[in-house]
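Single-structure report; data block below.
In this view, the complex is presented without one of its protein chains, the others remaining in place.
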Amino acid sequence: MLGHIVPKKTYFLIFGALLALTALTTSMAYVNLGQWNTIVALTIACCKATLVVLFFMHLRWSTRLMRVVLLSALLWLAILISLTTTDFFSRDWTPIPESWETSRLPSPPAQGELRTSRQ
Amino acid sequence: MADSHAGAALAHQFEDLEQQHEAASLGMWIFLATEVMFFGGLFAGYTIYRNLYMPGFDAGSHLLNVTIGAINTAVLICSSLTMALGVRAAQLGKRKTLLTFLICTLALGLAFILIKLTLEWRHDYLEGFAPGLNFTFAGPHAKSVELFFCFYFLMTGVHALHMVVGVGVLSVLLALAWKGHFGPQRYNAVETAGLYWHFVDIVWIFLFPLLYLIGGRY
Amino acid sequence: MATAAVGPETRVDYLNVDYGIKSWLLTTDHKRIALLYLVSITLFFFVGGAAAALMRLNLIEPNGALVEPATYNKLFSTHGIIMVFFFMIPSIPAVLGNFLVPMMIGARDLAFPRLNLLSWYIFMAGGALCMYAVIGGGVDTGWTFYTPLSTTYLNTNVMSAALGVFVAGFSSILTGLNFVVTIHKMRAPGMTWFRMPLFLWAIYATSIIQILGTPVLAITLALVGLERLFHVGIFDPAVGGDPILFQHLFWFYSHPAVYIMILPSLGVISELVTCFAKKRIFGYSFVAFSSVAIAAISFLVWGHHMFVSGQSIYAGIIFSGLSFAVAIPSAIKVFNWTATLYKGSISYQAPMLYALGFIGLFTMGGLTGLFLATLAVDTHVHDTYFVVGHFHYIMVGGAVMGYLGGIHFWWPKITGRLYPDGWARLAAAIIFIGFNLTFFPQYMLGYLGMPRRYAIYPPEFQVLNVMSSAGASILGVGYLIPLVYMIWSIRYGPVAGPNPWGAKGLEWQTPSPPPTENFPETPVVTEEAYAYGAKEVAVG
Partner (left out) sequence: MWQGFPIRPDQASTIARGVDYLYYFLTAIDLFFTAVIFLTIFYFALRYRRRSEKEQPPQIEGNIPLELLWTAIPLGLVVIVFLWGTSLFIQNSRPPAAAAEIFVVGKQWMWKLQHPEGVAEINELHVPVNRPIKLTMTSEDVIHDFSVPAFRVKKDVVPGMYTTLWFEATKTGSFHLFCDQYCGTNHSLMRGEVIVMEPPEYEQWLSGGIRGESMAQAGAKLYDQLACITCHGTGKGPSLSGVYGKPVKLSDGSTVVVDDAYLRESVLYPSAKIVAGYPPLMPTFKGQVTEDQLLQLIAYIKSLSSEEGKARK
């Protein structure tokens, strides 16, 4: 026989858990948790996905190689998202610490200076 | 060629069924890794824009119908269960059970697509939430709401496209199962299709909170 | 060179097992599919090359010797799209990889032969779409498809070109998938990971990039297409989208794509250097792991294409640091190849000349990459001819030299015939000289500030441009010579025998050309790769 045969009972248990988690995540959305709403929703989603992957997709009984494949996909996804967001969320930061500055002059902004020198 | 014990089930390039079986699942897992990255591009864009335009994305999210979303989630979870049971039937060589579960999965998949199409997309389109086609929403943050709906339609659209492909694959499996093509030695196709189907389910498991719930509905 | 005991007329091999166009178009034999790719990408190479020739011709005059700027834009877009997606990316993996991966591990075929054929059809469908875009009016986005130019402002065949690249991407993904599964699951008994030829390590690393990078390009191009069709605004600043997000997603694939092009070449060079120096590779595990390290790090460096794009300077600093990291494994490879030559028994047949040329040009190309990873210097040379020179040193001086070296090395195995070595050496020398004359002046042009993608340029850049164009004509001749003698050799070349170079590796232990099932019986591997110290290989 090829592959692992999972008892029916396990499937039904997982199925029940998935439905329960769906109900939970939906109802949690109606509770005001502030920032935590996002975290709770995503955590529950991760739990559900883990259940599906481990039991329905048999990863629990698969070789280590399959797990490495999955984990590397997730790692690469994390690379894509984290390095891209690095750009977007540091764009507005002040460019450089003051001490780096090369030729800071104590005078008022040159724009004004330029104008006065002309007028 | 080592076809003495396995007959037509073994392709000529493999030494034995074990090797063939492992190659098939590994191939599917790698394909799913590809799929993760395919959706990943959309998820990355979504993450960035949601954080840039939080109020608009929340406002857009509130325009969606959570009940239908939750029902569709349940439909997909049911289909995942029937698919898993179908694979089990194939493993055990139970042709009739396999046929039953494949039909169930197919029906649930179609139900998902139908609900999406008639109760959600059509409604969203008529309400004027379809960017590029019919976007008339004019409340606060209209611009970010439009961007939200871009992502909504893209992500659910690409997901639905995968559902359609899955339904096609299931139909082929159904025809093959009808002809008695599968057996305990020969169920790789059912198993890999199952992996794909569960993956599409997982994508929805993430889309549901991201699009419908994430900002809170209170 | 002893003749094989049995002539090709009497022995059944993969070439004469079946005849007729159908036997080729419906084949699932990895060796035949490799030849399908070989013919297709050679065609694409000459299409892309023709575009390049016209560009260089145009640049002889500062005001454009030949065509209008609009046409010039189409030429460089055609050149880029065809060369990158339809020649470089499939070159070594799809031709040599397809042919060699099963043979090197002692398997009868790839894990999924039908999928392999499907990959070729998908590739050709993508190619057809792009050729339609080129012939039916042209496309002028550049190969980078930057938004909002590509989505909103151009009225050329952007859709079919983007669709073509999108489709061809799946061919690349499926080929990579096939290789990874094959290398994991189909190795002959005794073929452990550390007995594998380094070519396989390189192909394996390449496949990882193809699998994990290409889908991101696919979705990005799909978004470009949707934006053109429905004006959804993911990348459109007019709706609040950000065009820089496009660049992130595009380069997330397209920087690693550079390594899809160069990594297999690095693998080929390891095979060539060891064979023609009759030496085992110096530091096997360092060379093997540096391939994997390059593949992994390649995904962390894409932002160095965006130092001046308006990206946050903090992201720029991170990407700059990571980009330098990729220099280390590349340097390790170069040093190890050089060390392999030490106390070797070096012969100078044509493949070795390509390999030595490769090491030199790859060194120069790699080192100029340091300029582009350095934030302050990149600010000056970004989007100038310096960049053009740099990546041509890597891709043409590196990847194409490696590809040609590999084709010359395995040609006797593929066809069972030898090509005239004298002509081949001459061609290698002409290509090396022509190449340097073409692309070295481009470094200087770039430092002087000449922007890339300019049809018309200030007159002070003319001298260097004329030099570059002159070099290109030599290079063009250099590429035509192998085409002629290779085709000639199929019919008139002397019979090669199973192992004309006295090389190690399973592929040399089977007749040339190999039979359909590769090996009469599954080989058992008892020694590591490049065991040149063992008993003299029986030639022929």
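Details
Think of it as A, B and C in the order they're written, each chain with its own count starting at 1.
Rule of thumb we're sticking to: a residue touches a chain if its C-beta (ideal position, glycine included) is under 8 Å from a C-beta of that chain, and two chains touch if they have at least 3 such contacts.
Fair warning: this is a prediction, and the values are worked out from it, not measured in the lab.
Only one of the listed residues, C:K31, C:R56, C:R280 or C:K413, touches the absent chain: C:R280. For the chain missing from the display, the contacting residue among C:A339, C:I433, C:I481 or C:V525 is C:A339, taking the whole complex into account.
The chain not shown here is touched by just one of C:T368, C:T415, C:S469 or C:N499, and that residue is C:T368. Considering the whole complex, the residue from C:V17, C:A128 or C:A331 that touches the absent chain is C:A331. Checked against the full complex, the candidates C:S40, C:T384, C:Q442 or C:T510 give a single residue touching the omitted chain, namely C:T384.
Considering the whole complex, the residue from C:L118, C:I313 or C:A429 that touches the absent chain is C:I313.
Even with one chain removed from view, chain B keeps its contact list with that chain: residues 53, 55-56, 140-144. Touching the omitted chain from chain C are residues 69-70, 72-73, 140, 142, 144, 146, 148-149, 152-154, 237-238, 240, 242-244, 277-280, 282-286, 308-310, 313, 316-317, 320-321, 324-325, 327-328, 331-332, 334-336, 338-339, 341-348, 356, 359-360, 363-364, 367-368, 370-371, 373-377, 379-380, 382-384, 444, 447-449, 451-460, 462-463, 466, 532-533, 536.
Please note the rule applied: only the chains that are shown with their structure count from here on.
For chain A, the set of residues touching two or more other chains reads 65, 72-73, 76, 80, 84, 88-89.
Of all residues in chain B, those that touch two or more other chains are 22, 26, 30, 33, 37, 40-41, 44, 48. Note for the complex: chain B touches chain C at residues 11-15, 19, 22-23, 26-27, 30-31, 33-35, 37-42, 44-45, 48-49, 53, 131-133, 143-144, 146-147, 150-151, 153-154, 158.
Within the complex, the chain A residues that touch chain B are 1-3, 5-6, 8, 11-12, 14-15, 18-19, 22-23, 25-26, 28-33, 37-38, 41-42, 44-45, 48-49, 52-53, 55-57, 62-63, 65-66, 69-70, 72-74, 76-77, 80-81, 84-85, 88-89. Listing the residues of chain A that touch chain C in their complex gives 65, 72-73, 76, 79-80, 83-84, 86-91, 93, 95.
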